[in-house]
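Removed: one protein chain of the complex. Kept in place: all other protein chains.
Labels run A, B and C following the written order; every chain starts at residue 1.
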Amino acid sequence: MERHRMLKESQIMKIHYITGIAAIFVVAVHILMRLIVPFGSSLEYDYIISNYKNIFYVFILESILVLISIHGFNGIRIILLELRQNNAWENMITIMTISATIALIAYGTRTIILANGL
Amino acid sequence: MKELEHDSRNNLEGLKGWLNPSRYGWERISYWFQRITGVFLLIYFIGHVYETSTIVNGQNAWESFLELTQTVWGHLFLIMVIGASTFHSANGIRLIFTHVGIGLGTPGRPDYPYNPSSLNYRQKSGIWIALILSAAAMYYGFTVLFGE
Amino acid sequence: MTDHISHDVLIIGTGLAGLRSAIACAMRNEKLNIGVISKVQAMRSHSVSAEGGTAAVLFSDEGDNIESHIYDTIRGSDFLCDQDVAEKLAHEIPNEIYQLDMWGMPWSRRDDGRIDQRKFGGYSFPRATYAQDKVGFYEMQTLYDTCLKYDNIHFYNEWFCTSILDDGNNNFAGVTAIEMKSGNFVIFKSNSGIIATGGAGRLYSFCTYAYSSTPDGIDMAFRSGLALKDMEFVQFHPTGILPSGILITEGARGEGGYLINNLKERFMKNYAPEKLELAPRDVVCRSMIKEIENGRGFKHETGLDCLKLDLTHLGEERIKERLAGIREIGIKFSGIDIISEPIEIRPVCHYMMGGIHTNIDGQTGMNGLWSAGEAACNGLHGANRLGANSTSECLVWGNITGRLAADYAQKNKEKSIDIAENKILSEEKRIFDGIFRGSGQVNPYDVRKEFTDLMDAKTYIFRNENTLIDGLKKVRELQKLSWKHVDDSSKEYNTNFINVMEIDSLLRIGEIIIIGALNRRESRGAHSRTDYPNRDDVNFLKHTLAYFKDSANPHFSWHPVTLTRYVPAERKY
Partner (left out) sequence: MNNSNKNNKDEKKIVLKIFRENTAQKTDRHYDKFNVPYKKWTTVLDALLHVKSYMDPSVAIRYSCRMASCGSCGMKINGIPRLACYTKISELETSTIECEPLPNLPVIRDLVTDFSRFFNHHKNVQPYIQSNDGVDDSDTEKKTFSFYQSPDDVDKYLQFSYCIKCGLCYSACPTVGTDLKFPGPQALAQLYRYFADTRDEAKNRLDIVDDRHGIWRCHFAGSCSKVCPKGVDPALGIQLLRSYMLGISKNEKKLAKKIEIKTNEENI
């Protein structure tokens, strides 16, 4: 029953570790971008928009979005799997976490694309 | 895995077991913190993606939303986020190391009184360092957010 | 009416012998449906507490030989051993050692990777195969884990067997049992069975045994008409700690420990100048009692007399490597770290040489029923067992009886099992009307305490006619008191009920031991009569047999000893 899954749990966990570590680096860059100017002005509209136009920063933002969505929703999946055990629940968790991950990435990407075009 | 015949949930400790992590020591506290901070950070992350999406609706929308968050409570929340992410990262790195078997010692012949080598000082100090780093980050966040 | 469960082979008891026979059965014939019943959970039997080693000849290339193992066993038994049985043991046990190795037993190794052996009492060569000082524990876990490999072995954890059933023609037919979890009374049906319920050391207050080591298995066989053999031979182990009686392994002396008296003197030089501390257990125990009687003992804070076992000269490293388990026991249960201090010890009830009378193959007097391990008496240990021979016996006869029971079950597979309804009814009446719903004012636990203290006092290492007669009188008085009642009225997990049934068996078997000791007017092996201090080969070179006639009077007779090559000689160590 467990054998014919797409990914073995060990592969999923490898993804979990890699996304976690990678996220630390990109988030660090993201936070640094807030700190190289005074914090208040880092949140100003024009500054933000200029960020979105910087292709390097766009790449960072998209990475954060993908990495943390995968890492975070997989974390939630793990916690929910531990809470209850039956096939219906477990399948529901899998479907829900995958869709939530895709949805969040899609929504965030929309912001990046639109802001980039502003 | 074979389907279990014995699936009684009678006497399971459940989430109550998490509520008193102190009786099992630092590793249990770290486990508990890692979970709580993880869930908390995911919630913040979803909120943050939503928050930043207001920028596509123009400057007014962005600034009016920003105003909602630029309060004392908003700043305290952000400081929590800073603490949580620092702890989750630092402790997470420690956990990844342990999961690949690094820093735990090797199996041997334990002598009475037994001190499990996996609960060694390296691990405990890893947890303490994560806690200290997270406190320092929160302090720094505090000076930045409330310092102006 | 009453539920029944059928199996091709029934094994009662999950100690070393029981588990070994279950595997032997399953390996012999994988189509058999094997039921293994235990009153504890399967891996909890008291064999886990065996510490020292398993005797086997492994190093013939270094001078050891099987003949020497045979003779050491015979001499150790004070020549009451059936010599063909000793031969069988010595020949088969090396295979069992290697078999366990193949199943994952963590034997202690030499640097070159071979299985190591240590010295043990009464042997002329280091012959105790060991795994630190937890041999029995590892053997049990290895066998239990190996059992899990076989889908045809079915465990019944925590089922208390109450009686053996036959079909009226002296053929084994099954057992009655109580499932402790539900309290249900159930009949097990089977053509073929093995009793491996272990010893009965809880007859004594001061013993190395688990609380669960009561004679219910032996008693069950006795009540079904089978003979008990040599019950008066109870082994005392020289080194039990105070106050609990927990065992310090003979391996501690095998590794070089000293027994000392209050003059700090290794007193064993006065009693066994050649073997010193490594003389057989009966010799060491008697010497210890004599030391104490001569005022050279210590007083433990409980008020008991004791001597000390000194291991301090072995050094921390050796103790931690080879005797870690007893160091832990010493610190925890006696408050003494054996690395730095001698530990207080006293002879303690450790083993029953006697048991259910079987032949060399473990076959009892009933067709289709075998017995193995400490519960059985196939005549291997005679009047005194050598250390490390008991785990050997369990493994060898576990294997033999398992194979025989499997073959017998296969041959009789089609035979229907008929159990007379009135047998089941009378057993139900005995335990439910007689015990569960019994009434009385005397607390059964008081009776147990009084009885086991009595056994400690009257049938300890030295015995004589007066104390034995006095003991017998008191046991019979205790039997007559109104203690057969159970105050806990719930069906589920009623340990009170189980305890009272255990006490019932204790009193019955205790009586057999005392009468057996009275009848044997000589001193041989573990049985020392101060009024008959010498061995008497003319009148008593024979086994005692006891039969259950009616509840009041057991019947006693004698059984010849098989002598093959060795003539009884004086024992000197």
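The rule we apply is simple: a residue touches a chain if its C-beta (ideal position, glycine included) is under 8 Å from a C-beta of that chain, and two chains touch if they have at least 3 such contacts.
Keep in mind it's a predicted model, so treat the numbers as computed, not measured.
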With touch defined as in the header, list the contact partners of the absent chain among those displayed. A, B, C
Identify the residue among C:Asn270, C:Asn294 or C:Ser490 that touches the chain left out of the display. C:Ser490
Please pick, from C:Val175, C:Ile329 or C:Met353, the residue that touches the omitted chain in the full complex. C:Ile329
Would you write out the residues of chain B that touch the absent chain, in ascending order? 1-2, 4-18, 20-21, 23-28, 30-32, 34-35, 95, 98-102, 104-105, 107-112, 114-119, 123
Footprint of the hidden chain on chain A, which residues? 2, 5, 8-10, 12-14, 78, 81-85, 90
For chain C, residues in touch with the removed chain: 27-28, 30, 40-41, 43-46, 48-49, 88, 91-92, 94-95, 98-99, 101-104, 106-115, 134, 137-138, 141, 145-146, 148-149, 157, 181-182, 205-206, 210-212, 243-247, 302, 325, 328-329, 332-335, 443, 445-446, 449, 486-496, 499
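The rule is short, and it goes like this: only the chains that are shown with their structure count from here on.
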Round to the nearest whole Å and give the separation of the Cα centres of chain A and chain C. 65
Once you find the CA centre of chain B and the CA centre of chain C, what distance in Å lies between them? 55
Hunt down the residues of chain C that sit against at least two other chains at once, touch-wise. none
Contact set on chain B toward chain A in their complex: 1, 7, 35, 38-39, 41-42, 45-46, 49-50, 52-53, 55-56, 59, 62-63, 66, 85, 89, 92-93, 96, 99, 144-145, 148
In their shared complex, chain C is touched by residues of chain B numbered 109, 111-113
Contacting residues of chain C [partner chain B, same complex]: 320-321, 324, 327-328, 331-332
